[in-house]
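Here the complex is missing a single protein chain, while all its other protein chains stay put.
For chain A:
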Amino acid sequence: MNRTKGDEEEYWNSSKFKAFTFDDEDDELSQLKESKRAVNSLRDFVDDDDDDDLERVSWSGEPVGSISWSIKETAGNSGSTHEGREQLKSRNSFSSYAQLPKPTSTYSLSSFFRGRTRPGSFQSLSDALSDTPAKSYAPELGRPKGEYRDYSNDWSPSDTVRRLRKGKVCSLERFRSLQDKLQLLEEAVSMHDGNVITALSHYREHLNIQDPDKRKEFLKTCVGLPFSAEDSAHIQDHYMLLERQIIIEAIDRHLESAGQTEIFRKHPRKASILNMPLVTTLFYSCFYHYTEAEGTFSSPVNLKKTFKIPDKQYVLTALAARAKLRAWNDVDALFTTKNWLGYTKKRAPIGFHRVVEILHKNNAPVQILQEYVNLVEDVDTKLNLATKFKCHDVVIDTYRDLKDRQQLLAYRSKVDKGSAEEEKIDALLSSSQIRWKN
């Protein structure tokens, strides 16, 4: 993916790829602006007390007369129908309704509609199989019998069992012969035969446990269930992470309330670390526990080792955390490696262009930014970043090294008049030492 600039140009111009920009950027933009202007100027001419001749909309944005609007209206108003009608008539001034509280449902209905019944209504297989089909397992339709029999006949044995497992309705009418029944049983047994799906649906239940300790204990029961090898490792990690978060949370909550620890005093925690993802936990520990010895649960290095966090991920997260604290020495140390002769060298597994972006996002001072922009290897990327983040020295030095007089001249107009940068450019341009290429 590391295409050079030249490649990239060709790549785009080969017309194989359509960039999604307006063909003629400026023209298009001015067209939009123009139509906006035209529209706005018309407002002055036409006396408008209402912008929307197309539709009538109430204060909440619901179209007047729509059902959702009316629910709010009629529910909020306990007066007679006559009053209701008056309100409808006088709705032109929206403001009068603005005070009415919006009825909000205390039930989050959507949470119910996930296509599964609650554990309580789970239809056990044995119940379902022994039940007579005509009773309560008729399809959920109020239609003549002949009609739904056809409908339900479409279930294969595996479909049927799947439905039963989910506590859904289905008819067992069609499984008449011994062979059919055996097939159905076989299917049912195979579904319950400790396969992956069952392990996952057991694991799923943890989502409904709020208490962290109970949730942790539940996750413990999931470890060792027959997941695929890959999933198994993730489930184990999930359990270990929560276990660790519970310990860290207890200690840090205590430290914070005691008020003796500087980092918690200066940067009070915004939320508990419980149930946060691994990378968020790593960020947290890089923020609050960066210097801790490797032996503690909250040490970043310990997290990295225990959960096999890839180098890239670790560096990104540590960088973001330390930059947020403006701990530039830590940032520096993160990228400094010593070789066996004792020489130091800067190295970034994520590429220095990413380092620069992250530092910039955290408002790093220009001197710091400059240092890392300089470490970007690809010259075009370096120039782009330096220009974008106004690292003038880097830009000027790079053009000098490229012996690109034209570009340097052009850049002169971008720096402040009478500034040190301008002087530097002027000095370079008048130097007789440089053999400019243009």
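What to note about this one:
Operating definition for what follows: a contact is a pair of C-beta atoms (placed from the backbone, for glycine too) under 8 Å apart; a residue touches a chain by one contact, two chains touch by 3 or more; residues count from 1.
By definition in this document, contacts and distances are computed from a predicted model.
Taken from the listed names "Translation initiation factor eIF2B subunit beta", "BHLH domain-containing protein", "High-affinity nitrate transporter" or "Vacuolar protein sorting-associated protein 33A", the protein name that UniProt assigns to the chain not shown is "Vacuolar protein sorting-associated protein 33A". Residue-wise, the contact with the chain that is not shown comes from A:L278, picked out of A:I248, A:L278 or A:L359. Touching the missing chain, out of A:E230, A:E262 or A:E377, is residue A:E230.
Of the options A:Y203, A:F218 or A:Y399, the residue whose C-beta touches the omitted chain is A:Y203.
Those residues of chain A that touch the chain absent from the view are 1, 15-23, 28-29, 31-32, 34-36, 38-46, 48, 51-55, 57, 59-63, 65-71, 74-75, 78, 81, 84, 103, 105-107, 109-118, 121, 136, 138-142, 146-147, 150-151, 154-155, 158-159, 162-163, 166, 168-169, 200, 203-204, 206-208, 230-231, 234-235, 237-238, 241, 275-279, 307, 309, 312-313, 316.
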